[in-house]
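Every protein chain except one is present and positioned as in the full complex.
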Amino acid sequence: MLEQLGLASAADLFVSIPKDLRLARELQTSPALSEIELLAGFDRLAETNFGAQRISFLGAGAYQHYVPTIVDHLISRSEFFTAYTPYQPEISQGTLQAIFEFQTLVCQLTGMEVANASMYDGSTALAEAVLMAERVTKRSKVIACGAIHPEYVDVITTYVQHAGIELVHEPVNPETGQVAGALELLDDKTAALVVQSPNFFGCIEDVAALAEKAHAVGALLIVSITEAISLGLLRSPGACGADIVVAEGQSFGVPLSFGGPYVGLFATREKYARQIPGRLVGEAYDKEGRRGFVLTLATREQHIRREKATSNICTNEGLIALASTIYLETMGRSGLREVAEHCAQKTAYAAKEIRRIKRFSIPFTGARFNEFVVRGPVAAMDLLAKLGSERGITGGLALSHYFPDRPNDFLVCVTEMNSRADIDALVAGLVSLTKA
Amino acid sequence: MLEQLGLASAADLFVSIPKDLRLARELQTSPALSEIELLAGFDRLAETNFGAQRISFLGAGAYQHYVPTIVDHLISRSEFFTAYTPYQPEISQGTLQAIFEFQTLVCQLTGMEVANASMYDGSTALAEAVLMAERVTKRSKVIACGAIHPEYVDVITTYVQHAGIELVHEPVNPETGQVAGALELLDDKTAALVVQSPNFFGCIEDVAALAEKAHAVGALLIVSITEAISLGLLRSPGACGADIVVAEGQSFGVPLSFGGPYVGLFATREKYARQIPGRLVGEAYDKEGRRGFVLTLATREQHIRREKATSNICTNEGLIALASTIYLETMGRSGLREVAEHCAQKTAYAAKEIRRIKRFSIPFTGARFNEFVVRGPVAAMDLLAKLGSERGITGGLALSHYFPDRPNDFLVCVTEMNSRADIDALVAGLVSLTKA
Amino acid sequence: MKSNITKVTSHINPNEALIFERSQTGRVGYRLPALDVDEEPIATIVPQQYLRDDDLVGLPEVSEVDVIRHFVRMSTWNYSIDQGMYPLGSCTMKYNSRLNEKVARIPGFANLHPLTEVENAQGALAVIYQLQQELAEITGLPGISLQPAAGAHGEMTGVMVIRSFIDARDGEEASAKRRTMLIPDSAHGTNPASAHLSGFSVKTIRSTAEGLTDLEHLRELCAGGDVAGLMLTNPNTLGLFERNIKEICQIVHDAGGLVYMDGANMNALVGIARPGDMGVDVIHLNLHKTFSTPHGGGGPGCGPCCCSKELEPFLPVPRVVQIDEQFKLDFNYPQSIGRVKAFFGNYGMMLRALAYIQTHGYDGLREATEAAVLNARYIANGLVSDYEKPFNDPPMHEVVFTDKRQSRKGVHTLDIAKRLIDYGFHPMTIYFPLIVQGAMLIEPTESVGRQELDQFIEAMRSIAQEAIENPELVLSAPHDTRIGRLDEAAAARKPVLRWKPKQAATAS
Partner (left out) sequence: MKSNITKVTSHINPNEALIFERSQTGRVGYRLPALDVDEEPIATIVPQQYLRDDDLVGLPEVSEVDVIRHFVRMSTWNYSIDQGMYPLGSCTMKYNSRLNEKVARIPGFANLHPLTEVENAQGALAVIYQLQQELAEITGLPGISLQPAAGAHGEMTGVMVIRSFIDARDGEEASAKRRTMLIPDSAHGTNPASAHLSGFSVKTIRSTAEGLTDLEHLRELCAGGDVAGLMLTNPNTLGLFERNIKEICQIVHDAGGLVYMDGANMNALVGIARPGDMGVDVIHLNLHKTFSTPHGGGGPGCGPCCCSKELEPFLPVPRVVQIDEQFKLDFNYPQSIGRVKAFFGNYGMMLRALAYIQTHGYDGLREATEAAVLNARYIANGLVSDYEKPFNDPPMHEVVFTDKRQSRKGVHTLDIAKRLIDYGFHPMTIYFPLIVQGAMLIEPTESVGRQELDQFIEAMRSIAQEAIENPELVLSAPHDTRIGRLDEAAAARKPVLRWKPKQAATAS
């Protein structure tokens, strides 16, 4: 081929790059490995991830749930995972119809009217919701209420720093663990209240009450959900009056994978459809009246609107949205409910058992779904480290990770993946490691 | 639906089964398990298969080779693994073209003219070859020469017991490990000589010489191969004059899987095509001249010829034949040669190192590919058991398993999967476990 | 309707060439680790005379992505269960669970060598043992060998067991006079072929007009004293339960013979009735039918042989037994017919079948049977207005129709089958069983819902209509596939069974 193009060598392909900018040596990256060597290398690394091999009660924004075997099989079909964004609808109907189903499922679960084709994850979806609230209301104050995931707060903070938005915080009620509720900062400059429910401490918020307060001053209510399985049991944010609902969709059939890729869900009211960030798929028909699906309302997007776009997002989380879609359709109406109930029941059992341990307490009284804060008699960081190394149990998240003023607190999450025996082992471990 | 059919209950569906033959209770099989429970149960069982977790030098008819990742991905495509025998060519061209390629590859590797669409495995392919030799020659004596895999001999014995075939044995030369070669039993009543090369003791047979002898009396030469990778390096049986070649195809991309499913290769001369057992795929054209593939020469088969068929085989090893096809096409011309060379080189190294160990010897002088017999100073069964439990190494197969008169011998197999470090560990283990 | 495109000839999917035609010298699709021992000249390891000298010319040289595209494209030319109903009678094309595939790939099983010492393979043997127990309960027959690799292989095994049993019971000499195997005219071709492999000669029993075994004829044939046994499929290949099965067994037993049941149709019986309770002595199962191990485009299968306590000593060796909580291999069956396959049989299929049994549970197994029969009954009901149904008995898990009405217009079973392809369905089994002229054997299995059954019925009715109004349309089907009907006669006349390089092909 080189010859046919009249070139003497591969180097001649690069004459348009000035010589002094060309690398005169080979890269000093890894030498080529065979499949055997590569797999052996990654297997060795994986073995040192002890956390992946233990019974675990870690939640806090990423959850261990059962993933039906068919999910991975289906997303591994070449036609799905090696396709691109469905710009050419005639040869992308598989992806497009799946996204349309995804949007529908997100609407059904959140109780909202429209949903987009996905965001990067829950945290960036929340940040985009805040930006959207500013666009919709043309107001600039946003109140983050109560216990929102600290990393989500960090992400919002980054996103709003140059957007002229003032982010203020409404504290947590130290008794209930819920939003304190005075909301003195709420006024007619407020674009939105942001609340997470169940919140970072596992407590379910009174979303309906917050919606009422927000609406009273013309602000929006943004609800953020990190544990999407809760939607199987808890009243939908839409039914409570939320204006924008964002969620981390990882619980819907997505492996933990050290934090990503996950998928952000984003839903809102129909009237705000043209303010939504990201892609939307809509129904369309061809000349012969056959139904199909297309990317639509693209005039919101960066490739058309450029700096005036509703967001800069282009690539989203297509394949993960597909995985969630398959998960939700497989579990279906009764499965989603059942998983959520198992989580709630097992969590209730775990809380009951832990409360019985001497010198342990559960500081917050708010109702919970599948997470709760435990207060032990010693530093949680040390206690959990010992639980890990001596008992092979990851007992939860030491809250000092984010809150240095909570040295003895840790967050425990229980899902359908934790058997009663696992819970009993956790309790036994806590008991024996804190014996005087 | 029951209603629509005028039935009161599911039980009514079975009225044509006399009541006294109907089971009046539920089966006493396992209660239904969820995916979580099922996987946990099988995982627990798998953990007790210590053999699967060790460095291994076991061969003897089933070999540990590298399987490129794409093989399993491709055979897992719904279109391949959930299709049936390609009886309807218009919607089975994927399977049919793949089989046509398989047949071609088998011909190329064995040096033969026609090959079928697969047999159950190497052992049954060999038994069918013996039956075919009887059909072709109308003679009834078959001579099994030298070290043929004992389980293959067992299978032939079972197959021929009611077929009027006399199976006799030509011994092994105790020096070389090859066929003794006198062949006093060979005469004009002989339908076929059967030889395995490399043979069960790992020695390469002089196939060309045997072919000449067989042909001299009008008998056929049947060559059986258990380690198909040897075809990457060794002269093809076809080039040596074989009339029927059968092989176990497991080495071509098929997991060990405790002995199956594997795939039998079966090839012969064009003139015997109508005597071949099993399915054949051939080229065909439609009215518009488009090339396709069909099952052909079906008049040999049971569904048409019934008791006069060339075999009773119906379901064969389609998916495994596909795996082998993908393996062979991925490795290709140079890869197959390279794997075979690595096997031979590493085996030579291992033999050299083992020969150096005090009180160990290699009893046979015949040239080898990737297996050889080692004679130790103690009972091989005990030595290997210790090597396993103390060193985590499966050192090979104790020949006493099949030959009680060879208590100290064991068969060692080395493939591209065994690193030099593995071999050195084996040698070190043998040394230290036999120190006086 | 497609408009008149003139140039679309290079669509990639429809035209994927043979891999050999894609090969380009020097391309590779693999990489091995560097050789880590000192390389010796190869001829010092293997003498030159034994070395290959053709340099493997002709083997493909392609890249990894070439291979991927090659097979992905080719795969799109197949119909499969995962795409829709596959009502191939006698084949039980039910859904193949992804979970079972995952189980079979657990490294502790997939990487286990069959000659591993039993102490280091206890989990693998436990699976065999458990599956034997489950199948014994399901069939009512306590002796199980999982060694046979497919149904036909199981048949051969079972028939050889019968022969060895009679040898032992009657002595070689008396046994030598019992060399007749009775087989109904409706039987699958593997039955007579398997009987022949075991040294029997076959006598054919007629079926009655009702589609059942003709008892009179059976009695007649049994009178000769030469009958070693009967091979009967039940439900038979017409989808009808042999309701005289007990009497049939009695007649054969009275004549000194044994009864072999072809268990390919067990999907009509699991959890409802057991062959062992009917008087049957030995059967085979098709794990790749009833127990959902994938058909894989034609295998692998697994064809366990299940027999009565009396026949158990004759099963192939080794047998997997449990002694003091330990699983062992028992070779000590001197009356065994011997080994029918190296190692333990198609082990991977056993894992899948056990997973199938355990995920269904006893109630799920029964419900699957009920659904399979219900679905067939629904189709029978839906098609009887448009197609000839030759037998009145209610069908079990499959139902046979014929082309009698359509053939008056020159439209035959083959045409109806091909036309069904245009409607997006895999055709039913056609021209089997042989005794029904123009047979269409339809087996929906439990893996289809009512919507799809209705679609199928609608398609079949529509074709019946077309056969009247526009027979040419049916005769020239399929229209919607990559290729049309292939000239199979020409293919058989001058068979081309492998690819050859162009020059060589013209040279030879």
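Before moving on, here are some points about what is shown:
Here the chain labels run A, B and C in written order, and each chain numbers its own residues starting at 1.
Note that in this section a contact is a pair of C-beta atoms (placed from the backbone, for glycine too) under 8 Å apart; a residue touches a chain by one contact, two chains touch by 3 or more.
Just so it is clear, the model here is predicted, and its values are computed rather than measured.
Note on the chain not shown: across the whole complex it touches A, B, C.
Contact with the chain not shown here comes from a single listed residue; of C:Asp66, C:Asp167 or C:Glu370, that residue is C:Asp66.
Here the missing chain is touched by one residue of A:Gly94, A:Gly181 or A:Pro363, and it is A:Gly94. In the full complex, the hidden chain is touched by subunit B at residues 32-37, 69-70, 73, 78. Mapped onto subunit C, the footprint of the missing chain covers residues 1-8, 10-15, 22, 24, 27, 31, 63-66, 68-69, 72-73, 76, 80, 82-85, 95, 97-98, 359, 422-425, 447, 449-452, 455, 458-459, 462, 466, 470, 473, 476, 479-480.
As a convention for this text, only the chains that are shown with their structure count from here on.
Taking the mean of C-alpha positions as each chain's centre, the chain lying farthest from the centre of subunit A is B. Note on chain placement: the centre of subunit A and the centre of subunit C lie 47 Å apart, centres being C-alpha means. The centroid of the Cα atoms in subunit B and the matching centroid in subunit C are 21 Å apart. Looking at subunit A, one finds that residues 35-36, 69, 73, 78 touch two or more other chains.
Across the assembly, subunit C contributes residues 30, 32-33, 68, 72, 99, 101-102 that each touch 2 or more other chains.
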